[in-house]
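To start, the structure under review is shown below, and the notes come after it.
Of the protein chains in this complex, all but one are displayed in their positions.
Right after this comes subunit A.
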């Protein structure tokens, strides 16, 4: 049996009195697209911070290819919610940032990124500054910056949250195609049910804080997924949405004073 690329075993995290993650277990296999879906403030981003090394978990285990995750290992390439492009760097130099941090010279990094520019729909914009690009293009630059780092896994934190609905739909389709082509291992954090269903092999649904895994869905439909409105996808979407909505109606178990 092959080891999971990433495995969380009963991971918990609390900030003082505030319990954020409670007994989170999930796994991501090599080449899999896995989403974590949950309401706002559930602690989705906390999971990412544990993985990027910004935070340490209190209990449980985080395994990467079977070995415990070291806090300074930088095994994951992280794409933040907002694109976080540097306004003073040209597109090509924003894309090479991760490689430069790894110690590559700027020239070598550019050479490595250049062949991917066209595939990411950025041909002709290499010398532009981020402020000259549309939201969708900026997000593609951010993804390019993420994937060229060649880490073992991509962590995407609501990457399309700030885009308008049409651009978002387009970007989701595009990402799906790119993923199929490149065989990346992806962990996506999102609160968009449709996005999760469209892209993922498996979805973990989180409860509100303290976050637990409520359910997980294995979506065995092949990629590329059928267009929006497909009955199979709609059925899964409806089911997940129902799960989330039922949660909202439940009264809060604990009152957390501000």
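Annotations for the structure displayed:
Here is the rule we use: a contact is a pair of C-beta atoms (placed from the backbone, for glycine too) under 8 Å apart; a residue touches a chain by one contact, two chains touch by 3 or more; residues count from 1.
Note that contacts and distances are computed from a predicted model.
Within the choices "Phosphoesterase", "Bicyclomycin resistance protein", "Helix-turn-helix transcriptional regulator" or "ABC transmembrane type-1 domain-containing protein", the name that UniProt assigns to the complex's undisplayed chain is "ABC transmembrane type-1 domain-containing protein".
When the omitted chain is restored, the residue from A:105, A:132 or A:180 that touches it is A:132. Touch with the chain omitted from the figure is made, among A:12, A:25 or A:81, by A:81.
Contact with the chain not shown here comes from a single listed residue; of A:98, A:159 or A:208, that residue is A:98. For subunit A, the residues touching the chain absent from view are 52-54, 72, 74, 76, 78, 80-82, 84, 86-88, 97-98, 101-102, 125, 129-134, 137, 149.
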